[in-house]
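What follows is chain A.
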Amino acid sequence: MAEPLLRAIDLVKAFGGLMATDHLSLDVGEGEVHALIGPNGAGKTTIVGQLVGELRPDSGRIEFAGEDLGALSPPARLLRGLARTFQISQLLLDDTAADNVALAVQARAGHSFRFWRDARADPRLRDEARRHLVDVGLGAVADRRAADLSHGQHKQLELAVALASRPRLLLLDEPMAGLGPTETQAMIGLLAGLKGRVTMLLIEHDMEAVFALADLVTVLASGRLIASGPPARIRDDPLVRDAYLGDGDA
Partner candidate 1 sequence: MAETRALRALGLIVLVALLALPAVAHFAKDPAWISLVTRMLIYAIAAVSLDLILGYGGLACFGHAAFYGLGGYTVAILFHHARSSEVLWGLIPGSTQFLVTVPAAMLVGGVVAAAIGALSLRTAGVQFLMITLAFAQMLFFLFSSIATYGGNDGMTVRRRNEMPGLDLRDDTVFYYLVLALLLLALWAGRRLVRSRFGMVIGGIRQNERRMAAIGIDTYRYKLAAFVIAGMGGALAGALMVNHARFVSPDMMHWTKSGEFMVMVILGGAASLIGPVLGAVTLVGLEDLLGQIPKWGEHRMFAIGAILVLVVLFGKGGLWGWIARRLSRGGDG
Partner candidate 2 sequence: MILARTLFSAALAVGPLSLAHAQAPVKIGFVSTLSGPAGYLGQDIRDAFLLAMEREGGNRLGGVPVQLVVEDDGLKPGAAKQIVDRFLKTERIRVVTGVVFSHLAVSIVPDVVDTGALFLSPNAGPSNFAGKECHKNYFVYSWQNDALHESAGALANNLGYKNAFVLAANYQAGKDAVAGFKRLFKGKIVEEVYTKLDQTDFAAEMARIRAAKPDVVYQFHPGGTGIAFLKQYAQAGLNAQIPMVGAEPMLDVATLRAVGDTALGLNVGVKWNTDFDNPESRDFVAAFQKKYNRVPSYYAGQGWDTAQALAAALRVVGSDNPDKLAAELRKANFKSIRGPFRFGPNQHPVQDWYQVQPVKNADGSLSLKTVGKILAGHGDAFSKDCKL
């Protein structure tokens, strides 16, 4: 196998006395779907923060496509192809769904220091935005205000916005959180459709989704890696059952 797309090497992050990330190493290979699971408080969100650059690890390194991300800011990481969705949707609620996506298209296209021409009338932005919306099944509501969409649609829109950045790696922070059974199935279908096109690091609680999508599963508890391997092995790992599946959280 070639060099992994994303490597996290011996990350450590502590808040006060609490070890949120405890000497964690993690590889995500090009094209694979790698799931990261663990009970609440296992340190998943902290990992996401460090990977996208919102948090600085106390020690350790993150490499993306062979480059040390070091102190790069979140925007700089995105421009290298590392996009993310948010667990709690972070959308521009006053704008339409299409506006939300078009902004990401515009941002990917380079700087936005264009002061004069009407951005909403620019077909280069609008056409691509609409394509991404159709891809995630939001084609019909493209011109609705984000605030007026349902929770499930917000999750889909998050995905469309992330895809508009044309990422090499998509960091999905609990895309199923708060979804009903049918919506979850739809989302799993969407992500399955993306598999192979985009590398994904999937942080998720929903075991059904994880086992349906993941090539590899890594289990965290209290900031430490306790198991990593193909889904079938993880499912039967007594340590994992004990630490995670047994606590009734799933």
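Selection rule: all candidates are chains of the complex that A comes from, given by their letters.
Points worth noting:
In the analysis below, a residue touches a chain if its C-beta (ideal position, glycine included) is under 8 Å from a C-beta of that chain, and two chains touch if they have at least 3 such contacts; residues count from 1.
Because the structure is a prediction, the values reported are computed rather than measured.
Per the touch definition at the top, the candidate among 1 or 2 touching chain A in this complex is 1.
Touching candidate 1 in their complex are the following residues of chain A: 52, 73-76, 78-79, 83-84, 86, 90-95, 99, 102-104, 106-108, 112-120, 122, 125, 161, 164-165.
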